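All protein chains of the complex are present and in place, except for one that has been dropped.
Letters are used for the chains, namely A and B, taken in the order the chains are written, and counting of residues starts over at 1 for each.
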């Protein structure tokens, strides 16, 4: 039966970021690492989405929860967050708990500083000695790949999941965004030939970069990037999308485009990356916010997304609008991460075959 | 069969603090929130005490522990403590573990500060997306009610338990105090027509306010408030107790009253609430402490309580006296919280019906 592990590991290997990480093709018994969004092709995305939907369904019953919690109750995971994010942390924690996985954690600077005396490789190898899975989030670009490579040379090469690495990658965020789009358009003709508008700080947010990239796996996508000129999307992304035959529009007029798109993906200003303090505050972002008036411009079948946390980009007035999907999107993150972890440990076939005993 | 949920939700609704929180009557399927002590009437108090006693008995055997841990093993709880209290935290954690509930936590300032960029409502809604129960402790008065109300308008209105909110409310502390009194007088004629003496910082401690209030559910109670004049109980409590037909005495002479009371409830000076630093230190509190000499004045059946942590209000000499109940009182907190959580998820009837298979 087909499984997530049918992924082409030659492709995987070829995707190594900046040529620095020689990711090897995966022989039998080698771990499945989740390192960057681009390693997932259409086949893998469909598999993850199917799994997430099935898990969501199974989890509705006590019977089903008992089944899920029994799947990996013999496994233990280390959640190692040197770049804090309680939201992502709790999402991964919940995913582990749904599958019965026990967890250990490092998630604040005070505790993680103890590891500073030793090399990152030694810290990760320590975790691999005690745990069966490492979920890591760091400031450092490319670290997950480097650690996966280092572990591959030890005798406990446990799988690594990148839960965010600097401005660089956040592959599970991209997966949950894809799943939310998929789920939203499932009964409305599917996710193809859609227009997605991204709004806000497109220069510095990694989610839009990863999501637009993954959307090239679907046919006939159009991308509308709406931002103040200083925060517009990078040329590299525009070039990549065009090279793959996707339509691209750059604009600074959100209201003009609102009636014409299928999905609106809002983002917050990432002022934590400001080169000089207060830099972002001087940019006029007033025309890149959504309230009741803007919702009125959106199509009846269009959806509104946001990776959260939000500031004032989306007014709380919008929360009860059925087109607002950001809370569901967050909960989808838990289901997608559960699916990903299950697949990492080869439970995907067992889950898809599950039938209630009742 | 009767259950905790027979509570009158019209009354519940009417109890909203300061009129700010319109708590609705609870239709089927709505969550049971624990927000303030006064929501519990005699019927609910008896139910919680019976449940706690049964759980305590069940937990003695391996057989019983397996039963308890299976009850809610499919549930997950968020313990969100922005006002730290390791004692209360560990008590709730233990209660969750006894019922098989998996937990996530935020319990220090460093981690919880991440949520500062977003509104409290968004943080709580995040937790409700991942978890089935939110146990929260905050500095902010009325926050638990406000959050329960906010969640009631979302599509995941999970139950909230207030684990302490500012100087205001600490309902589970009041429940464990009631349970300790109940248990102590169970075989000595029950908890009615008793004289309870409260000693220490009665002006600023919330536990005495809540406990005296709940004790009006029992017949013929007499309340003796003993404190330095500056730390005496508030007029509002005195008026409330008198309005409900309870006898009230205010005094600053602990030793005179010691021989005449059934229970002594000691509290520590809450100097963290001092308006000016060192204010409390200038008050003479030497006559509001208990040692061997004071124990000698107490009746043979009287009991000594303290919410802990203690400083020097109770000498360690008293610890081995069988009338000293404060350590048992603390452990009672774990059992009462287990009972409350079980009732919140409608496991109360199942627990009360349990018989050992051995």
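Everything that follows uses one rule, which is that a contact is a pair of C-beta atoms (placed from the backbone, for glycine too) under 8 Å apart; a residue touches a chain by one contact, two chains touch by 3 or more.
As the structure is a computational prediction, the values presented were derived from the model and not from experiment.
Among B:90, B:256 or B:292, only B:90 touches the chain that is left out of the view.
Looking at chain B, the residues touching the absent chain are 62, 65-66, 69, 84-87, 90-91, 93-94, 97, 107-110, 308-311, 316, 319-320, 327, 330-331, 334.
Residue positions on chain A in contact with the hidden chain: 73-74, 76, 78, 102, 104, 106, 108, 110-112, 114-115, 117-119, 121-122, 125-127, 129-131, 153-156, in rising order.
Please note the rule applied: only the chains that are shown with their structure count from here on.
Bringing chain A onto chain B by least-squares fit of CA atoms involves turning it by 120°, to the nearest 5. A separation of 41 Å divides the Cα centre of chain A from that of chain B.
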